[in-house]
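The other protein chains are all here in position, but one chain of the complex has been omitted.
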Amino acid sequence: MAGNSIGKLFTVTTFGESHGVALGAIVDGCPPGLAITEADLQIDLDRRRPGTSRYTTARREPDQVKILSGVFEGKTTGTSIGLLIENTDQRSKDYSAISELFRPGHADYTYHHKYGNRDYRGGGRSSARETAMRVAAGAIAKKYLAQQCGVIVRACVNQLGPVKAEQYDWSQVEQNPFFFPDGNKLESLDDYMRELKKSGDSVGAKVRVEALGLPVGLGEPVFDRLDAEIAHTLMGINAAKAVSIGDGFEVVTQKGSEHRDEMSPQGFASNHAGGILGGLSSGQPLVAEVAFKPTSSIMVPGQSINTQGESVEMVTRGRHDPCVGIRAVPIVEAMVAITLMDHLMRHKAQCGDVQVATPVLPMQQG
Amino acid sequence: MAGNSIGKLFTVTTFGESHGVALGAIVDGCPPGLAITEADLQIDLDRRRPGTSRYTTARREPDQVKILSGVFEGKTTGTSIGLLIENTDQRSKDYSAISELFRPGHADYTYHHKYGNRDYRGGGRSSARETAMRVAAGAIAKKYLAQQCGVIVRACVNQLGPVKAEQYDWSQVEQNPFFFPDGNKLESLDDYMRELKKSGDSVGAKVRVEALGLPVGLGEPVFDRLDAEIAHTLMGINAAKAVSIGDGFEVVTQKGSEHRDEMSPQGFASNHAGGILGGLSSGQPLVAEVAFKPTSSIMVPGQSINTQGESVEMVTRGRHDPCVGIRAVPIVEAMVAITLMDHLMRHKAQCGDVQVATPVLPMQQG
Amino acid sequence: MAGNSIGKLFTVTTFGESHGVALGAIVDGCPPGLAITEADLQIDLDRRRPGTSRYTTARREPDQVKILSGVFEGKTTGTSIGLLIENTDQRSKDYSAISELFRPGHADYTYHHKYGNRDYRGGGRSSARETAMRVAAGAIAKKYLAQQCGVIVRACVNQLGPVKAEQYDWSQVEQNPFFFPDGNKLESLDDYMRELKKSGDSVGAKVRVEALGLPVGLGEPVFDRLDAEIAHTLMGINAAKAVSIGDGFEVVTQKGSEHRDEMSPQGFASNHAGGILGGLSSGQPLVAEVAFKPTSSIMVPGQSINTQGESVEMVTRGRHDPCVGIRAVPIVEAMVAITLMDHLMRHKAQCGDVQVATPVLPMQQG
Partner (left out) sequence: MAGNSIGKLFTVTTFGESHGVALGAIVDGCPPGLAITEADLQIDLDRRRPGTSRYTTARREPDQVKILSGVFEGKTTGTSIGLLIENTDQRSKDYSAISELFRPGHADYTYHHKYGNRDYRGGGRSSARETAMRVAAGAIAKKYLAQQCGVIVRACVNQLGPVKAEQYDWSQVEQNPFFFPDGNKLESLDDYMRELKKSGDSVGAKVRVEALGLPVGLGEPVFDRLDAEIAHTLMGINAAKAVSIGDGFEVVTQKGSEHRDEMSPQGFASNHAGGILGGLSSGQPLVAEVAFKPTSSIMVPGQSINTQGESVEMVTRGRHDPCVGIRAVPIVEAMVAITLMDHLMRHKAQCGDVQVATPVLPMQQG
């Protein structure tokens, strides 16, 4: 597990560069007997796919995933699952001009100093293109969680630059190119993004993710707390800069009497905790948010240096997302699903089957 | 590594309950030849120790750490280091009354459902008392980083409830019981905390941590990015609810042209990234913040249930911190140091010695 | 997991030097609810304890183990279990003479070159004394396996130098100081060992271990096969030089028609495989053997060098076992139990509860 793997028991390892031959992943540890097809994986890949709206990169990739192993007659066998997506629309010549330059705010500089030898084409391994494999692997976890445990993982963009969602209508989320839950804001978003694209600049976004139907007790005390692992899995997504659980940074000004979620025989009275107590799932909805920075690949000129340390002016051409947070939605779902799946298995190993909810517990938000 | 371990190469594993016989840790993987004594560890333990001011728990523990192995004639031998702190001031009878109750906002409920059998005395394993061992282990990492690499890790409380630091005078931090960097706010803090304690309530806090002098390139691409691991290590501290790197959630409204840190032959012009680009350290100061919730063990009565699911009114007696964020400062430093140490070793394994900074690189904030 | 840990889900991490303050271990991942006391652990510690017969080292250690955490009101809580044994009979002055010398066949030479700084007293970390903690941790696994799954792990010395066991009477094993299963050979063993001790030399031994009552399917395909992990766990014991499963090296001259274990509705007709097929347990008895070399700490003079590379003649004084294979018996049992426990938990995580044997399957040896 040298950095390209996540999960202790449900382990996903990926490979692939933005402009290489192919992207791939191995999903190891999946329970046997789960019905899974390439079409199941394609659903989320299509949600993440570039080139689907004018607000994402113009690169056109079918992102057609192939299952190469681990599934027999439509069901998982319990052995490692090989996944592959061939790259088809690499235009590497776009990038040759920047092989000696460091784009400000980009991994160019740090990869160069760490490894010496880097694939600069389209960001190579540091490209968000790598996340396609996370989405494919996450789709397996999502299906298991939904079918075997009734756990639903869902995400949306709840803020894009200055535009905030003021209501959550989850049925809206898949109906617009922004994965936005507030239908009243779609026009503002459209306007905002059109202007942004025209300016050649980019903007940040915030993604909210929820997991519903979790059993009580997923997670480990101390270092591998469920919140710590959720933070790890989400902050590991390209461009993520902050992660919060439940009330997040608002807890700084809260009193204990205000923050604690009181309980009654009817359930929890609130969910400030975001569904995690003492590092373990409480059975309430798990709620987390992630901040995504604006991509640094923009057409606004900026000061930088080259590999010789000389001053240069940079303008990133090529095809880029003006707001990487949008396409992050299926990635966020995938990562949370992978982490929950891993903890579900860890729980089973040590404590046996997950706690069946009594009529009262796990409790729902009042 | 079943939850009580952190670090892949510099691995810390802890044990111990709040009211058990002792707390302990094993630090495995420490390089040989590091001069280390119990006194070195005691410095940070004393900073974390309960009972040092009227604003922390009244429990009095000397927290005297013993090194049981792995150090010979004052230097580490490269073998596993055993650490032990005996508990001396357990008053378990304080807790017998709550053995059948779930304190709202506390791990009682989730531990009960996960494990069935829990040590309810003082929160058992879920008590922040466990973090004493993290501090002891972290002190080893801090010393190695400082002596061998010139890396300094430091933290402070930069917000406590409504009181925010408006200036950073690091020399102040160790001079007041709040680890607060703004001397002008000490009187307000004192007033605030006196009122809070009187009310029997608790409050949240925000801790800022910095690592100075890092080489370029620590971290791994993809899942084990340095920011993801910092998020994991910090969110794994009791009561943490949010973690940010650099500008954190503010990136949501930033433009790319605003967020990216431009570079010149003289260095980086800014540090919005918080010292991490593409998941790797950039050589700039690493900057992160953590939100700590108000402790749920308060004397304000609250609604809850017992293990039979019946309604009860809870008042937590016993000895508790009104603001757990304060004593979190040395814990935050310890966790960041452990994670940096681990990544330093991972870097050495794959890429050899760390990048020596040239006069220009790594660059400093302009 | 920097070398002093074993097990992925049932994880044992140890510390301690031969002449340090104490030995310790953390057992992480143990299922909650297992009744366990210090006395349970002491049984196997006493079997391994030095100074119990004239055929083991004269060092006298009570090896009294303390459980410091993870057990509440007599039952495991699912949190990490801290174990401690204080050293009482260290005579470090015995060893000062050899601090600059490399004993032939000993870890002195390799530790010196790897770490630079080594605790030479009694072999420090390389001493077999470290295995006391393995035995203590293994006793927890043994109890779980026996009580929850009906799995019995047992070992014996089946060859000591030239003296081979010709019959297996397991009731004999605990009745003699050699853990030998053949009562007819006890007199020969006694004679042989008396002569050996007189000569100041040492001798090798072979240990056989069996696990009875295993469910079908423990183990993982490919790298973490059960046989591979058994080989790892056994070869990791001090002085082990070879490990075999089932017919072991005899398979080299066997034909396929001879080696394969035929099956009928009544069960397997033989057990050449030693209870493992395709890396997974078959439900037959798991059978393995380990060769232990003669200790290199002997009183017969030998040629060596010192840390300056100069020629020296070595005679090891101090207190040593003439046949380390004897006291290895409880260690072998402990290591096999730890590994089986780990695989039982891995199996539960991925495949759910272990296969309940039908009247016919898993089959017994005919």
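Per-chain numbering from 1; labels A, B and C assigned in written order.
Keep this in mind: contacts are C-beta pairs under 8 Å (C-beta built on N, C-alpha and C of every residue); 3 or more make two chains touch, one makes a residue touch a chain.
Nothing here was measured: the structure is a model prediction, and the numbers come from that model.
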Open item on the list: If I consider the whole complex, including the chain that's not displayed, which of C:V153, C:V173 or C:L280 touches that chain?
Closed with: C:L280
Task: Contact partner of the left-out chain, one of C:F10, C:Y55, C:F72 or C:Y115 - done: C:Y115
Open item on the list: If the hidden chain were put back, which residues of chain A would touch it?
Closed with: 1-5, 8-11, 13-17, 20-24, 26, 28-29, 32-33, 66, 68-70, 72-73, 75-82, 84, 114-119, 124-125
TODO: May I ask you to list the residues on chain B that touch the chain which is not drawn?
DONE: 8-9, 29-32, 78-80, 221-222, 345-346, 348-353
Open item on the list: For chain C, which positions touch the chain that isn't shown here?
Closed with: 1-6, 8, 14, 102, 104-111, 113-115, 125-126, 130, 159, 161-162, 201-206, 216-217, 219-225, 227-236, 240-265, 269, 272-274, 277-283, 291-298, 300, 302-305, 309-311, 325, 346-347, 350-351, 355, 358, 360-362
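The rule we apply is simple: only the chains that are shown with their structure count from here on.
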Open item on the list: How many angstrom lie between the centres of chain A and chain B, each centre taken as the mean Cα position?
Closed with: 26
Task: Whole-Å gap between the CA centroids of chain A and chain C - done: 45
TODO: Find the geometric centre of each of chain B and chain C from their Cα atoms only, then give the gap between the two centres in Å, rounded to an integer.
DONE: 38
Task: Numbers and ranges of chain A residues touching at least 2 other chains - done: 8, 221-222, 346, 350-351
